[in-house]
Each structure stands twice: as structure tokens, then as C-alpha cells.
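What follows is a single structure, written as C-alpha cells, with notes after it.
Only one protein chain is missing from this complex, and each of the others stays in its spot.
Chains here go by letter, A, B and C, matching the order in which they are written, and residues are numbered from 1 within each.
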Amino acid sequence: ENADELRFQKDTLTHRLKDTESKNQTLEAQLSDLQQRLKSTQLEREAYQKSLRSLLELLDSKIFELTELRDTLAKLIEGS
Amino acid sequence: ENADELRFQKDTLTHRLKDTESKNQTLEAQLSDLQQRLKSTQLEREAYQKSLRSLLELLDSKIFELTELRDTLAKLIEGS
Amino acid sequence: ENADELRFQKDTLTHRLKDTESKNQTLEAQLSDLQQRLKSTQLEREAYQKSLRSLLELLDSKIFELTELRDTLAKLIEGS
Partner (left out) sequence: ENADELRFQKDTLTHRLKDTESKNQTLEAQLSDLQQRLKSTQLEREAYQKSLRSLLELLDSKIFELTELRDTLAKLIEGS
């Protein structure tokens, strides 16, 4: 290899390295964005589960109150 | 007592007896009517109780179905 | 009719009148008792209806609260 040939190879490698590093940065940005979205999805999901759990407790209390009403009706029927 | 006096007393008694017997019939009719009303009131009441008992059974099944729905929601919350 | 015959008829009538008056008192007592029972039955019935009306109002409020819960669930499903 003479110096001209080596200089040409060096320039080619420098160019490819820059391209690859640039692509790398793009990928890292995409990865960071996706991780952010996954995390916010997870947080939304937890908030959602919490709302559903409150709803379940409310439903429990409504079923309990309907059962009390049912017992009152049963006593009225028995007692008359 | 002479015969005239006795005859007068007899007539008076006959008149009072008729009045009392007439009143008797009226009372018996009222009594019969009232017994009829009491009986029909009793029958209405039994029919009413029967309707209420059907309603109670229906309410029981609705509470049961709401409890099943509640369990399905609880499983959805747990499983996610 | 001679006086003896009339006297006999008078005694017979007096006896029948007493019997009839006695039966009358019995009927009046039965009638009064029945009227009392009918009245107390009516009062019980009104108290019963009042209890059922309270129950109906309670059921209305439970249905209303279940409907609110349903709307909350619908909003959670829409919003997510």
C-alpha cells in the first residue's frame, strides 16, 4: 500500500464512522423516547387500576346496602 | 190483671219482639258483611305477601348477579 | 181467650223477647269486635305501606348510586 491508497481508505473509514455514529444517536433518541412512553403508559395504568379499585369498593358498599334493604324487606314480609 | 190489660201487654210484647228480631237480622247481615270483608282483606293480604315474596326472590337474584359482576371486576383488576 | 191463656202467651213472649235481646247483645259485641279488628288491620296495613314506601325510596337511591357508578366506569373506559 502506498500513501495515496492508505489516505483514501482512511477517508472512507472516517466517513463510515461518522454515518454509524449519527445513526447511533438517532437510535439512542428513539430508545429514550420509547422508554419514556413505556414508563408513562405504566403510570397511566397504575392510575387506572387505582380508579377501578375505588369503583370496586363503591360497588361493594352498594351491594352491601342492597343486601340490607333485602333483609328489611324479608323482615317486613315475615312480620306481617 | 184483667183480660184487657193482659191483651194490651201481649200486644206490646209482640211489637217489641218483632222490633228486636228485625234488629237482629240487621246485625246478622252487618256481621256477615264484615266477616266477608275481613276474609277478602285476608286473601288480598296473602296475595300481596306472595307478590312481595316473588319480589324478594328477584332482588336476591339481582344481588347475586351484581356480586358475580363485582368478582369479575376484582379479577380484572388483580390480573392486569 | 180467657185470662189464663193470655197469661201463658204473655210469659212465652217475655221469654222469647229476653232470648232475642240476649242474642242481640252477643251480635253487637261480635260486630264491635270485628269492627275493631278491621280497623286495626287497616292501621297495620297503612304502617306496612309506609314501611314499603321507605324501602322504595331507599331502592331508588341505591339505583341512582349504581347509575352514578356506571357513569364513572363508562368515563374511565372512554378516557383510557
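Heads up, the rule we're going with is that a residue touches a chain if its C-beta (ideal position, glycine included) is under 8 Å from a C-beta of that chain, and two chains touch if they have at least 3 such contacts.
Not measured: the values here are computed from a predicted model.
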Among B:15, B:39 or B:62, single out the residue that touches the unshown chain. B:62
Against the chain that's been left off, what residues of chain B make contact? List them. 44, 48, 51-52, 55, 58-59, 62, 65-66, 69, 72-73, 76, 80
Residues of chain A in contact with the chain that isn't shown? 1-3, 6-7, 9-10, 13-14, 16-17, 20-21, 23-24, 27-28, 30-31, 34-35, 37-38, 41, 45
List every residue of chain C that touches the chain not included in the displayed model. 45, 49, 52-53, 55-56, 59-60, 62-63, 66-67, 69-70, 73-74, 76-77, 80
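Going forward, only the chains that are shown with their structure count from here on.
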Report, in whole Å, the distance between the mean C-alpha point of chain B and the mean C-alpha point of chain C. 6
Among chain A residues, those touching two or more other chains are 52, 55, 59, 62, 66, 69, 73, 76, 80
